[in-house]
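Only a part of the assembly is drawn; its chains keep their places, and the rest are absent.
By letter and in written order, the chains are A, B and C; residue numbering begins at 1 in each of them.
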Amino acid sequence: MNKFLVKKALENFFIEDIGERDISTSIFPDELVTTGSFIAKSDGIICGFPILIEAYKLFEEDVKVELFINEGRYVKSGTIIATVIGPIKVLLAAERVVLNLLQRMSGIATQTNIAVQTLDSSHSRVCDTRKTMPGLRIFDKYAVRCGGGFNHRSGLYDTVMLKDNHVAFAGSIKSAIEALRGTLGHTVKIEVETENIEQVIEAIDAKADIIMFDNATPNEVKEYCSLVPSTIITEASGGINLENISMYRDTGVDYISLGMLTHSVKAFDISFNIEGSFKRR
Amino acid sequence: MNKFLVKKALENFFIEDIGERDISTSIFPDELVTTGSFIAKSDGIICGFPILIEAYKLFEEDVKVELFINEGRYVKSGTIIATVIGPIKVLLAAERVVLNLLQRMSGIATQTNIAVQTLDSSHSRVCDTRKTMPGLRIFDKYAVRCGGGFNHRSGLYDTVMLKDNHVAFAGSIKSAIEALRGTLGHTVKIEVETENIEQVIEAIDAKADIIMFDNATPNEVKEYCSLVPSTIITEASGGINLENISMYRDTGVDYISLGMLTHSVKAFDISFNIEGSFKRR
Amino acid sequence: MNKFLVKKALENFFIEDIGERDISTSIFPDELVTTGSFIAKSDGIICGFPILIEAYKLFEEDVKVELFINEGRYVKSGTIIATVIGPIKVLLAAERVVLNLLQRMSGIATQTNIAVQTLDSSHSRVCDTRKTMPGLRIFDKYAVRCGGGFNHRSGLYDTVMLKDNHVAFAGSIKSAIEALRGTLGHTVKIEVETENIEQVIEAIDAKADIIMFDNATPNEVKEYCSLVPSTIITEASGGINLENISMYRDTGVDYISLGMLTHSVKAFDISFNIEGSFKRR
């Protein structure tokens, strides 16, 4: 993640939560120092250490963060994943924003990992979509990578996705691709969304870079894949989730994209415990 | 929601998703106009119309948005909730951000509403927490209200929440409250988190404005509530969710706060369908 | 004060004053180091040290700020309140913004303190209003606290203030409060502005959290206060200033709010003297 974007986002997040000031911690003197621990309260993939490191540094250069496991690793509930030593005012003011992000990112990483494990394929990869939370895309997509998934396009700017409307207007998949190839440079890939075998064949003929099978059954995906030459990448999308992903295991498709990885996230439970004892620095 | 914050957020969200430009829609001429419809794909509470209205206006003053139901109403899957008439370039460029927000907000409103219906209490209210997605708090809290829930404090700046650390440092709940009442103005309420009956009694004696029972069982909540005078508001919090909330129905507690309302959101499925026919304006 | 807001504000203030560059100090080499002293030129309360500390750090990590008195203390004219050691370019470029803020904040703290001393009440407290300078609210409200005053609500978002228009529309104070209690959460207090005894009684019946007596004479305030039960907080507001505040001493009112504390500020005179001798580092 681009550190400049992370810092800017975190500053906005802290302003959102803290506002004018944390009125509850006004009870503590500035110099009171203590230790806080992040503890996993369920099993899964931990994700978000770059946030942990940047967040406290934004408050004070000398808050000490110690990490006990590696980013993207599976932990058991009860594991202490990190400790932070610094002014109790800082620890309490930062707590909620840090936890909100860590829990979302670890939640995404965990359910991505479940998707990967459930798919259990040496060939097909799990990938995300643009169904991320507005303002949080770099965090969401990073978390997908941590969980063993892959990123689909970042936004409307870096890959073409041709859907029914584009094709309808252009007249055919071929003419749509040609129109775009006539104006776009060589670094941009063109993906085509297809809904039936005729469209798949048309997309192959039109030399799409990526062919997506929209809302296709495992059998259809398998059939379509058998038609597509190896120079074109295939993707299954639409209605696939943790329950049915394993049915796509043997379809031979290259990528399976799941919107739910980022649009329906169950927070991964992490608690932050502050030690009872304080020191004055 | 403050319109200035909504506009600022939407502009940032569109920049995040569109980047330099939507390369796929470069295929369409500017003057091509069409109609798009938002259709509910599941049953629940629709939330997010202010976003719908502001979002398209940011692109072009004369995109027409028509709403077919009222904000916060329950809809059945298949219901057309709104239509948008405008340049197809605008409709496609705005689609993802608008849907991502609408689906989250409707998801929050829907599960809040389920909580309210399940609790089924004429006395106790369901409320949210600060476990919202960073950058999206005003949207998340608005959605909770749409679903029939109530908002807890907005951030660290508007209500005091005394937890074990504050009390440990101050020596007692009483001394913590007194210390804060000695510096804070009359518009700020002080809430105290309690973990057992002794703390509840101490908080009552200390004249807390709100007493929160942390991780208390329904029976404990009932017992605690019976001790608290009517001038003090009570709140149950911690580990309460859609599965067990009905067990708190007869506890007499004033508010029940659920972190899951906003930290673990299932997107409410909404599709956006663009008509096949185009007009030139 | 939230450090993120303070830093952001200071950066904007320095950009406003310095623009492209300080053309006058282009005469000095970068490495020329000297000492500057902040000296009180009148008697009163000094306020603004967090600004002093953050401001120079924003320029250079190693400018040394030494404080000789405590924030919020009363000083006599002539007192050296702080010294700064650093590049003369930094000292001169930062001077005006720092002084402008310090002088305003100390001016607010001083006149707040005069109000408190003049009121001379063990019961009634002096508080501010929303009549702060746009963009400077966190600084203005902090200064009021430093002077011994209390803060009224931060903005339109954290406390309800019902005025004649709200009541006129709702039909009565009671119905206005009920309408709001029906939608607002438990952390929000409702204050009602009253203009005569009938309204005070109506507000008491409606169980307002705070009752404000608008433009009431000391005698009226006293009479109204005698009617209000101790569970409701009272506030006198409107037309009260340093000249007449002492007349409210024995009214028994809980809070007296003064708009002039922040809308009509006399700068507290502070000079910044740079030593004649320079060193090269």
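Just so we're on the same page, contacts are C-beta pairs under 8 Å (C-beta built on N, C-alpha and C of every residue); 3 or more make two chains touch, one makes a residue touch a chain.
A quick note: this is a predicted structure, and the numbers were derived from the prediction, not measured.
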Where 3 copies are displayed, count of copies in the complete assembly: 6
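Note that in this section only the chains that are shown with their structure count from here on.
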Topology of the chain contact graph, where touching chains are joined (line, ring, star, complete, other): complete
Leader among chain pairs (count of C-beta contacts): A-B
Rounded Å distance between chain A and chain C, as computed from the means of their C-alpha atoms: 44
Euclidean distance of C-alpha centroids - chain B vs chain C, Å: 32
Inter-centroid spacing, chain B versus chain A (mean Cα positions, whole Å): 22
Junction residues of chain A, two or more chains touched: 18-22
Complex interface listing, chain A residues touching chain C: 11, 14-15, 18-22, 58-59
Complex contact set, residues of chain B against chain A: 9, 12-13, 16-28, 32, 34, 88, 92-93, 96-97, 99-101, 103-104, 107, 130-137, 154-162, 165-166, 168-170, 176, 179-180, 183-184, 188, 259-260, 263-267, 274, 276, 278
Parts of chain C lying in touch with chain B, wherever the complex brings them together: 2, 125, 127, 145, 150-154, 157-159, 183-189, 191, 210, 231, 233, 235, 254-255
